[in-house]
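Removed from the display is one protein chain of the complex; every other protein chain stays in position.
Moving on to chain A:
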Amino acid sequence: MQRMPQWADVILIPLISLILAAVLSALVILAIGENPWAALKLMVEGSLGSTYAWGYTLYYATNFIFTGLAVAVAIHARLFNIGGEGQAMLGGLGVALIALFIPWPHWTLALLGGAVGAALFGAAWAFIPAWLQAKRGSHVVITTIMFNFIAAALLNYLLIGALKPQGSMEPATGRFPEATHLPTFQDMFSTAETALFRGAPVNVSFFVALIACVAVWALIWRTRLGYEIRAYGQSEGAAKYAGISPVKIIVVTMLISGGLAGMMAINNVMGEAERLVLNAVEGAGFIGIAVALMGRSHPFGVLLAALLFGFLYQGGAELALWTSIPRELIVVIQALVILFTGALDNMVRMPLEGLFLRLRRAPKPDRKTSPAE
């Protein structure tokens, strides 16, 4: 017997968590003498109020979809990949190399090539932790986080050395060739009369991210590999009994996870910056953890959570710009959301489950339980 109907698990709990986080944030804003209601209005206005605002929100969301999916896929195999940050950095390196050193005839091909390069580099960065976990039992949480630092150091080294154009004073690669320019929403949706999404970085990678959501869903719930990943994640003993190789599942899952994290680079490096700069990932790899947790490791949930975090990111930036609320407080608000939706899940879940149980105890016709997906 399930304790709660599924809609409560998927929608009600995140919503209540979110409201709690919002209430607490409001109190914090109140405490520093600002008006929380005005702040909320500003955030909504600044992130959803215009196509320009949407353009930023969706741009951030695209990053978070990729890193969120990366974490989500790994969670299905009970692997906690917190190396999304480093894998995304390496993805950026892959994109940069491919954009700089291969002459692309058209952006579509460049996008394809960039996506492949980003995924390959991201996956390669996840491979060593995966191998160490599968063969030596070195915990993937430890190794992936270590690899974040190594990735940062590696990019540092490359961007002040081999990849820096001659004579440049900046730790960044040169600008990518024009042929690799990905169409932004401005390019795609503006008409002659009205310019939409003017100056906003959101670009065609958003659609790649949506495709990735569908692909991950199909992988997890429709393919044999996904079935085996879930089986291994639920019960290693059962997986061994069935003849599913743990080594294979760990390595393949981490490659997919690293590849997804790496693919974020087609958005931030290829789509937005059009060159590789230092610290291009800006913490999106870590936000991906919160996104995956909040999204219950389901691609659709990840999409919604990524949109929410896109909103928080963009809204937060607006708040910092227009009010005396310091930038750090925005981080506090984001942290509260992560805390409530991720870490304090049970705080909301337990009382809610109790409530549903009490409701159900009143005699009612048996409710059909829905499938686990």
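What we mean here is this: a contact is a pair of C-beta atoms (placed from the backbone, for glycine too) under 8 Å apart; a residue touches a chain by one contact, two chains touch by 3 or more; residues count from 1.
FYI, contacts and distances are computed from a predicted model.
Visitor: Looking at UniProt, which of "Multicomponent Na+:H+ antiporter subunit F", "Assimilatory nitrite reductase (NAD(P)H) small subunit", "WD40-like Beta Propeller Repeat" or "Nucleoside ABC transporter ATP-binding protein" names the chain that isn't shown?
Guide: Its UniProt record gives the name "Nucleoside ABC transporter ATP-binding protein".
Visitor: If the hidden chain were put back, which of A:235, A:279 or A:346 would touch it?
Guide: Of these options, the touching residue for the absent chain is A:235.
Visitor: Looking at the whole complex, which of A:106, A:135, A:222 or A:327 touches the chain that is not displayed?
Guide: In the full complex, the listed residue that touches the missing chain is A:222.
Visitor: Of A:138, A:245 or A:323, which sits in contact with the chain we cannot see?
Guide: A:245
Visitor: List the residues of chain A that touch the chain left out of this view.
Guide: Where chain A meets the chain not shown: residues 1-3, 218, 222-224, 227-228, 230-231, 234-235, 237-238, 240-245, 357, 360-361, 369-372.
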